[in-house]
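With one protein chain held back, the other chains of the complex are shown just where they sit.
Chain nomenclature is as follows: A, B, C and D, assigned in order of appearance, with residue numbering initiated at 1 for each chain independently.
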């Protein structure tokens, strides 16, 4: 590593992990998971592996250049490893380059960096997420013998991850036999925008809409609010991220599904891998993706049927957070305590 | 009206009386480019026609109902922006403040279980306090309001995230009065018509009394026929709007609330000493100071008003979405609110603008957004077209203003 | 200097000569609040001290090298913003234009395989054309620049998405000269020192020649000793900077490029007829028009310059990131560029500001951002602290300006 | 009775000493003309009296009490009304709005009609030639604006009126009306400070003449016993000056 002119890095080069620093660079605030789940879980695991180590957490707020700045600053602080969820998978190549040129191992987290292989890649697959939520909805509609079309609410047009999810959704919706009535790229993932758009579509297509595939819980919530505000019945709406608010809507029967990523597992795996790198080892991946040793985890679609097991029994969420006020009744029905 | 009144004795003035006179006056002013909001309205009509041709749903009653409801939250924020722009300052933080206020509301109401009115009051007061702090910073240190509110933009965004804390997104219960107000409460048809009639009668009565007072004081005044025509026109327009929106769900209470705020602000700005002072400070702050106006108090009041409106807008936005989340108030709320004010004819340099400008401006913006949303374009094309249509809407207004400049009324 | 020169004959003027006189002058101006950029520098020193105390890495050579490189792209954009603000207008679209220009560069260079210089030229010309269109819209229709560039903001964002197409993100090859220029090319130490010496000698020589010319014309002039002290001070500062940055990687060519642009703009604004006209238009457009200045041409030139700088900034940003993507230029590029100009002392109302302001302003902003990045805070706290520090930096400046107002120099 | 008196007033702007050790006295019912060359500091003195600039040092005594005038509002409160040389009108407001700025009738529901009526009265009294009082001041001619500024100072109930070159832009008729007005004000017992470059006007209405030169007092004269030439000599600091030379040339032609 490259400790630069300051005593705080301890001045040791090579494998020592005493007082070492590791950077954990997250991409945006559009989804709450990075701040609320990934970061604390990663930190906790790291603390357990290496009590004296320090985690440098940064969030790039959807700005690739800012992420580059954050990575540079981490390098200037002499980190021993970088775990990065790139804002822009392509642009992160620069970060990989500069980290590797300073012999700092770099782990791609959540999103791949195809152009310049990182040292390791740990993720679940965004495209897969898209196809899973859409597929679950389509199956539900078929089971209900619904007839009509589907609205598709994508994520931000300027977000690469949203592009992957969109691709996945299409892979499930296009061959489903349900007509894709219209789709929309929600600027900045804003729920308000999603609501406005869906409101417009309700006037346009009226009762033809049998389902809405929304790319995350925020836009899903916006879509639901649009139906409520129009005073019509809410069709099944998807989500993604398993936010508490989404869990509440599922419990209340407003939202059809969301998707729970085993963030705990992934974050801990990332911490493990990072720690091995810091110790100077070179962990081998389960598979190889994009020329990178990789490990992929499978997320779970959450619906009313399995919400209790997936989210509550597993301890991801606490009933107290979700089952407040008006949601208590729904929780009770589902046996969530 | 044929004996010359005190204010019409100068022989260079052309004589104009009665309905005919009023019309000539309008034509003359149109040629001189001094038309107030008329060009914006024309711009609006142009856009509406275009959008309707592109998608026949656009002018459907259901869509217009949506439009009115979607305009309210940002429109109220724009109303505050009009005030700060009037004194020649700016507030970049209205988005963050609205987001923060929504978050505080949700945390207090849902998280802490406080009664809704208390949560609302707390959010609104928070907004007022923020504005007060801006005012103090501005008056004490003379930091440009651009920088103060830029700092506020960041700080209150942070605070919003902090308040939402581990939850990130908080649902407001759909059956709460607040959410109902923003989503489902519509004015009953009979009441809407009553409102329309009251407005028209009031316009006539106040105009008539005012004219009588002026005539008694020996000043020229609008003739009864002009007044009657004017208020009948208003009645017709309002009745048509009510009838057309009534085809589906009618006029939302939230929109009525917005319009009421516009009317109140219009009154405050045009008929009170405070409003005069606001325009004076915006026109020439040194002259205002020398006239003995407490310029600092005016600045503070305006910042307070703007942040308060931002907080109210934030509450309504949260209510309409039935949720407060991390991205509430971010994105283009700031730009839309400022753009609505500017499109409605408010000058960025202070001293020129009206409360009605905010109403018209936000309707222009929401029309564009709603119309293009209905078209289901690719997002890249959608951005391009939005930009082009926005420009189109404003060119109409600007061209008429330009002719004003060339007539020496810069 | 003791015989009274033409410009110092008024008996109300206090006499000040030599180094001592220059110092008295500075003190006097400090009391009067007329200090140019000094308060911003003081603000910067305050921030640096605070940030260094919080994290000792902040002022490390490696971090400062990063800081210089990170400043360049947005700094260049801010330079363009200074020009539009000087004429009292605004450009909200610099972010989109920079993103578009990066995208066009990437598509032409990587996608189409054109030579890099051609791709750069195309992007820059595109920027210039955009500015020209703004100028035409502004001059022909008198649409407020706020609205024109807001429309541009949307339209060019759309165009950027369209150009990038389904790829969304395009990598620039690491071994291309452009990426090297932005990431790895540093000025050799000997050359840096040479630059420093040249700058100091040039400052002395030009000052000396100017002073001689003034003295010949019977005007008061700076004494040789003042000039010598001034250029030695510059030499010392520059040599220290070069030496300190040289501890790690040194001075990046991209930063040198930025500084060179600042110097060129400084020359254009302060030493040419065009620059005078820019300040005149910003100060009083009607007076400028009556003085026979082609006001429209000035507006157009300024819009062209601003968009061109935005395009150049976009190219450098893409080069530094080694990629152009959909979110390039979005986010806070606009706000940062405008804030840099404003923090550097440029007035939003036109007529006041300097090119150096952009340099100082962007360094303030990047310092805050870099310093807080090092602190490893929660995002919510980071936003709050960023806002607070920003305010702090500007309060120093504003307080001194305020004292200027109270001394009647508003 | 001395309404206003100044002692040792100093004011510098940057390197320029605009006022040095200024003394001035104004009695009730007295018209004091302050004259001086361009840049002599007359308007600076006016601005200090009306709270626009604070003096660097010196004392102001108003009705026998030492006072501070930190702001224009404070000056208004003391009863000092001022017509500034640069008029200080809001160009975006119309004539009525400017006239009543800060002293509107019925603050919470402005009484337009009363204000318009009163505006016409005031303007007629000054024989202003303003076609309409509902146009923004930006559309008025220079003299019309000056009339508005003068009319404004008559609202309220001042004890001292300060007129900084009130007739500079006025037509002959309006000038005559303003001089009449000054005389009426004196009769009503107000103190008037009038700044003017027009010696004829000064001699016509002033009781005493205070001369400023380069920011210093250069004599106070009783109008009755001083000739125009002497005043001009005090202003320019020499008996042989541009005015006297011109007069000679004219005579010799």
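Operating definition for what follows: contacts are C-beta pairs under 8 Å (C-beta built on N, C-alpha and C of every residue); 3 or more make two chains touch, one makes a residue touch a chain.
For clarity, every value in this text was computed on a predicted model and none was experimentally measured.
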item	value
Touched by the hidden chain, restricted to displayed chains	B, C, D
From B:13, B:209, B:260 or B:297, residue that would touch the chain that is not displayed	B:13
Residue touching the undisplayed chain, where the options are D:119, D:153, D:175 or D:218	D:175
Residue among C:24, C:136 or C:284 touching the omitted chain	C:284
Absent chain, residues of chain D that touch it	13-16, 36-40, 42-44, 85-86, 127-132, 135, 139-144, 147, 165, 168-177, 179-180, 197-200, 204, 214, 232, 235-236, 241-243, 245-246, 250
Residues from chain B at the interface with the omitted partner, ascending	10-14, 16, 25, 28-29, 32, 34, 406-409
Positions on chain C contacted by the hidden chain, ascending	6-7, 10, 12-13, 210, 213-214, 217-219, 271-274, 276-277, 279-280, 282-284, 286-294, 351-352, 408-410
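Everything that follows uses one rule, which is that only the chains that are shown with their structure count from here on.
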item	value
Chain located farthest away, centre of chain B as origin (C-alpha)	D
Rounded Å distance, chain B centre to chain C centre (Cα mean)	36
Between chain B and chain A, distance of the C-alpha-averaged centres to the nearest whole Å	39
Residues of chain C whose C-beta touches two or more other chains	161, 378-379
Where chain D touches two or more other chains at once, by residue number	none
